[in-house]
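With one protein chain removed, the remaining protein chains of the complex are shown where they sit.
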Amino acid sequence: MKIGKTTTVASAICGSDDETIVVRGADLCRDLIGKLSFTDYFWLLVTGERPSAMASRVLDATLVAIAEHGLVPSVQASRMTLAAAPDAIQGAVAAGILGCGSVILGSSETAGRLFLRIDALAREKSLALEGAATEVVREMRALKQAIPGYGHPLHKARDPRVARLFAVAAEAGTPGQFIAIAEAVEKVLPGITGRDLRLNVSAAIPAVMLDVGFPAEALKGVPILARTAGLIGHLTEELSAPIGFALSYQASREQRYTGALPPGVTLKTTKE
Amino acid sequence: MKIGKTTTVASAICGSDDETIVVRGADLCRDLIGKLSFTDYFWLLVTGERPSAMASRVLDATLVAIAEHGLVPSVQASRMTLAAAPDAIQGAVAAGILGCGSVILGSSETAGRLFLRIDALAREKSLALEGAATEVVREMRALKQAIPGYGHPLHKARDPRVARLFAVAAEAGTPGQFIAIAEAVEKVLPGITGRDLRLNVSAAIPAVMLDVGFPAEALKGVPILARTAGLIGHLTEELSAPIGFALSYQASREQRYTGALPPGVTLKTTKE
Amino acid sequence: MKIGKTTTVASAICGSDDETIVVRGADLCRDLIGKLSFTDYFWLLVTGERPSAMASRVLDATLVAIAEHGLVPSVQASRMTLAAAPDAIQGAVAAGILGCGSVILGSSETAGRLFLRIDALAREKSLALEGAATEVVREMRALKQAIPGYGHPLHKARDPRVARLFAVAAEAGTPGQFIAIAEAVEKVLPGITGRDLRLNVSAAIPAVMLDVGFPAEALKGVPILARTAGLIGHLTEELSAPIGFALSYQASREQRYTGALPPGVTLKTTKE
Partner (left out) sequence: MKIGKTTTVASAICGSDDETIVVRGADLCRDLIGKLSFTDYFWLLVTGERPSAMASRVLDATLVAIAEHGLVPSVQASRMTLAAAPDAIQGAVAAGILGCGSVILGSSETAGRLFLRIDALAREKSLALEGAATEVVREMRALKQAIPGYGHPLHKARDPRVARLFAVAAEAGTPGQFIAIAEAVEKVLPGITGRDLRLNVSAAIPAVMLDVGFPAEALKGVPILARTAGLIGHLTEELSAPIGFALSYQASREQRYTGALPPGVTLKTTKE
């Protein structure tokens, strides 16, 4: 069954025969293995070009910044899944990645789109960044859209990773336009929303990555790759020091059943 | 409901409060972001220690070697999934990772266990590696177990990535014990199985990684992390140059229905 | 770390102690097992109430209508995943379900929301259904939104499942309001879009299900549950008559690498 218009299969990423594997215009064995870092290879795979030293440094810092933050929901889901299905570590990684959605981590991408809109508006109308930010944020509020990338459940002051990422970007010599946009949004938000929401790491990621030319449509891939590394760390620990079922036990220890009880049936209150 | 013995939740990977995030004994913002590569951070997350320069070089080379090999089944599954569910890139990545199983990629781990068994046997009985390899492979054959990591559908001679990975390992100065074991298995296989199966990349990975001290139980994580980078490259391409449905169209273009037809029903043979 | 406002865990679905399991107000062992069909139980789990005979009949027909349609993309992804990871059938089912997205199958839910909007508008403004449909469809077109549930790559005339589902609904005695809305949209579409797009099964599902009172927010669950049954059928066949790798082979048999070749490298054209 034909779905869509294209029926021919082509890709610019990789070609191979029995002796040679070509990736993004380079001979994998001759030109790439042992000659560039995994971080630079990720950039090459996604963009088709090698990163500048500046881009490479910022991408490394970003991947390190968001790979790990303890027993967050996706890590818990992943460790519970491994506890229940220990033979399929790939399934546990997949379960963890499925939690990189619009609310958590995935907001990197939506925050990136917000910054691009502000950048385009500022250029188009020759506005200062705060002016453009105000206009776009007001419009989003009018449409009752959430402002992605601001506020954090734990880090009420600015998430400490934000300052560090911005410092690395400055050291690396990035133009800083999207950092300025991200900070412009932070500045105008209290006046518009009445809430002092600070830049969180999901806004810092697109700010620094767009500044080094990473494509907006691949932004969500950055936290996904980073978190995969974190998940593998947790799953390796789970194999030797399991807490998957303990997490589940604690999670539901004080649960209440709020539905009806059938006639003649009671449930003991102690539930272990 | 309590499953298993542990009900308390502890982890040695990450602790945090509202100002500080500690990962593996280091302050994430002060000591890690911008100060080590993503590759070295992956090693730290998994093992709790920083890699040697040798280990770092070999891990980078290994991740680069296996991140991408064109439209393999897991990439096809991932691109089809994105075509059907374009809003959830994390779902498409997860679908691709789910194909890192025992037959494909996952054999890194089982090959690693095979090499460790040969290593232990050689030490225990003071055997030469070929002698130990012969004993273990014969035993596996007797139990009708497959020998993981040998033979490749495309690369009938040795997969070109194998020689390159071994060369990088030699340049980096690894001890080479597990490379020697992997080659001992390759040498004895034809005599035992009657088939000239060459080392493939799934045997080269554990050979070089065990030589730099990577934990055996985390071996499967290496191809999973690497492939995640490759998948993100493909999914970014899919967004701008979609082939997900074309792959599906081609895959089933010549399909045959081999079941029965109900009385009075015929199907047109052209199926587009 | 606290995310969101609620920190207490409660659910109205199931409570249990060591002797009794209560589900949705009934004793699972005494009142449910062996006393109602899986279809009726699904309704009870989702809604908290038992279905009427009419609702039960329509839900059964709908689940049967969409469980299986051959080697569609999600089935291909699932069979390829099992071929690569045969030990984890749950992973292959998951890979297939991940393809129930906004483009395929998931449009049941978005079509349902469209019908509810038309229904609300017709009541609010006392419009005939075609008038309300015209207004809503025009508005969606102005916002460049796709109209979900109309058109099919294979079934250019109306998908045969549509007529059958509508007939079953009529036999079961459903009110037919949402079928009338779905047909009103089909009627006004050519005039607005210039294309003769017929109702497909993804529009028929919400039409018949909303008519029997199934909650709109659970509509996507109907194709997901149905497809799970289809996937298990395919994966059982895959275990004895594998085509997972053949699908992948066919899919990429005529692939072209459209990237650059590095200096001095050529690739053989025959790629097997």
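So that you can tell them apart, the chains are marked A, B and C in the order they are listed, and the count of residues begins at 1 in each.
In the analysis below, contacts are C-beta pairs under 8 Å (C-beta built on N, C-alpha and C of every residue); 3 or more make two chains touch, one makes a residue touch a chain.
None of these values were measured; they are calculated from a predicted model.
Novice: Consider the whole complex, including the chain that is not shown, and state which of A:A77, A:V136 or A:L210 touches that chain.
Specialist: The one listed residue touching the chain not shown is A:A77.
Novice: Touching the left-out chain: which of A:A61, A:A95, A:I118 or A:A133?
Specialist: A:A95
Novice: Going by the touch rule given at the top, which residues of chain A touch the chain that is not shown?
Specialist: Against the left-out chain, chain A lists 70-74, 76-78, 80-81, 83-88, 91-92, 94-95, 98-106, 154, 244-245, 247-248, 250-255, 257, 272.
Novice: Residues on chain C that touch the omitted chain in the whole complex?
Specialist: 1-4, 6-21, 23, 28-30, 32-34, 36-39, 41-42, 45-46, 57, 59-61, 63-65, 67-71, 83, 88-91, 93-95, 97-101, 106, 154-157, 160-161, 163-165, 167-168, 171, 215, 217-218, 220-221, 224-226, 228-230, 232-237, 239-243, 245-250, 252, 271-272
Novice: Counting contacts across the full complex, list the positions on chain B that touch the omitted chain.
Specialist: These residues touch the chain not displayed: 1-4, 8-18, 20, 22, 24-27, 30-31, 48, 70, 72-73, 85, 87-88, 90-91, 94, 104, 153-154, 251-252, 254-262, 265, 267-268, 270-271.
Heads up, the rule we're going with is that only the chains that are shown with their structure count from here on.
Novice: Residues of chain B that touch two or more other chains: which are they?
Specialist: 70-71, 83, 88, 91, 94-95, 98-101, 106, 245, 247-248, 250, 252
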